[in-house]
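To start, the structure under review is shown below, and the notes come after it.
Selected chains from the complex are presented in situ; the others are not included.
Think of it as A, B and C in the order they're written, each chain with its own count starting at 1.
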Amino acid sequence: MNRTAVDSEGAWFERERIDELRRRLPITYVDVVPVRTDLDGSVTEVGLLLRASGDGEIVRAIVSGRVLIHETIREAIGRHIEKDLGPMAMPRIPVSPVPFTVAEYFPTPGVSPFHDARQHAISLAYVVPIDGETAPQEDALELSWFGIDELLGDSSPLEEMNGGRDLLVRRALAHVGVV
Amino acid sequence: MNRTAVDSEGAWFERERIDELRRRLPITYVDVVPVRTDLDGSVTEVGLLLRASGDGEIVRAIVSGRVLIHETIREAIGRHIEKDLGPMAMPRIPVSPVPFTVAEYFPTPGVSPFHDARQHAISLAYVVPIDGETAPQEDALELSWFGIDELLGDSSPLEEMNGGRDLLVRRALAHVGVV
Amino acid sequence: MNRTAVDSEGAWFERERIDELRRRLPITYVDVVPVRTDLDGSVTEVGLLLRASGDGEIVRAIVSGRVLIHETIREAIGRHIEKDLGPMAMPRIPVSPVPFTVAEYFPTPGVSPFHDARQHAISLAYVVPIDGETAPQEDALELSWFGIDELLGDSSPLEEMNGGRDLLVRRALAHVGVV
């Protein structure tokens, strides 16, 4: 398998096969906004990865990846969190399968607020509080936790996200009631 | 294309191709629970189709089908409602892309409450109020609107649903607050 | 009853009584973000009232008001829409009682993003598509429908809202997936 820095899929496929599938079907993803919370459940920080995007740009990113065949959404959430935040991250995976939003990524820009040059992806997005220790893994240069004020202020790290993914974080903040 | 009574997908594929894809990837679906409402938004009736299932059984069914490549979820909802309820049905498609539940259908029974022998499907489920005239289309024998009491009573039509799809209707009723 | 331009409650109380209750209990409200949609359910416009606030400022406002004793939330939504948008407004009241957000207004600024000098109010917020004709009623100077671009652009009418209510509209836009 030709695994690259941008292949965040824990893939069981060869590259060609998945490329062919991507021309035929929307691909199901999970997007996870990792957060730190106060004891009362209030979100205080959001975790963002720094990584190389598909076209070599350095971007901020949330935890994200495909749902594999025969895998439950819960398993996919847990697997991608471990892949991106490390084995010591202790996620509180949501009790409900209902996402806070659904992001539709299209290869053609402008069809929706989300864009992915590689594929049509339909992503179920969840806010997941993370306890334990987190560390950037192989594909990421850095993992940083940003306070709400930093996210909402000038020169926010959200401006370093691509494909409209900053909107996912903004929708997450709206959903949890901090903005 | 070999279109059969159970092919509810408005397919752009030959049967073989989609069968191969189904072995490789979860397939994204929309499930739509069609409802009639009072003026105040209260759900009074649920629409169920009567159709032949994949293995020849006669079952009750909700509106359901794949999301196609390059198609938005809103388009898929509208297309499947027209396909199943006819061109005079006037759906009030939800303003939000957030489903009331996500149903994960697995080919292996028991992995989740939902089962589909053909595939691993991930279905976003929506309650959609329908105005206008509805009529069963080519694939269905009948379309009936059932009151809440009929759905909750003895010998409910929900018992004639397969693959756990009655749960989808029950979750819809819980979501809208009638049970 | 001493009804004033800012009394948006369809009150069954004398002013003094409600003032006393407001010192003792959180008051349950509904906040309604009125929207126009495309046929596919996409939100295209948001309706905002122009009215005098409690302290005489001219502000933009959404439809809002108390839930009265023995009144259902659905009835309260319908009543306040008729009160603010007129009897020819045809709201599509949501099928589910689940609000897209809950706004907690405190008399002390800073406890939450929402502030109401008069009271502690707990408001269930709904996005409600409006068909039919709308017109500003007695308490309002104007009712205007704004496109998404106007709401998100410079000198947005959202900046003319008070008490954090612009956040409610922003959360509504996030919920429906336009931002």
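Please note the rule applied: a contact is a pair of C-beta atoms (placed from the backbone, for glycine too) under 8 Å apart; a residue touches a chain by one contact, two chains touch by 3 or more.
For clarity, every value in this text was computed on a predicted model and none was experimentally measured.
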Worksheet entry | Per this structure file, total copies of the shared sequence (3 shown) | 4
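Everything that follows uses one rule, which is that only the chains that are shown with their structure count from here on.
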Worksheet item: Looking at where subunit A touches subunit C, is over half of the residue numbers used by both copies, so same, or under half, so different?
Response: same
Worksheet entry | By count of C-beta pairs in contact, the leading pair of chains | A-B
Worksheet item: What whole-number Å value describes the gap between the mean CA coordinates of subunit B and subunit C?
Response: 34
Worksheet item: Per the centroid of Cα atoms for each chain, what is the distance between subunit A and subunit B, given in Å?
Response: 29
Worksheet item: So what's the Cα centroid distance for subunit A and subunit C, whole Å?
Response: 34
Discussion item. Multi-chain contacts only, two chains or more: what residues does subunit B have there?
Written reply: 72, 97-98, 100
Response to the item:
As the complex stands, subunit C meets subunit B at residues 35, 37, 39-43, 72, 74-75, 77-78, 92-98, 100, 127, 129, 175-177
Worksheet entry | Contact set on subunit B toward subunit A in their complex | 13, 17, 21, 23-28, 67-73, 97-102, 104, 106, 108, 111-112, 120, 122, 124
Worksheet item: Taking the complex as given, what residues does subunit A use to touch subunit C?
Response: 101-102, 113, 167, 170-171, 174-175, 177-179
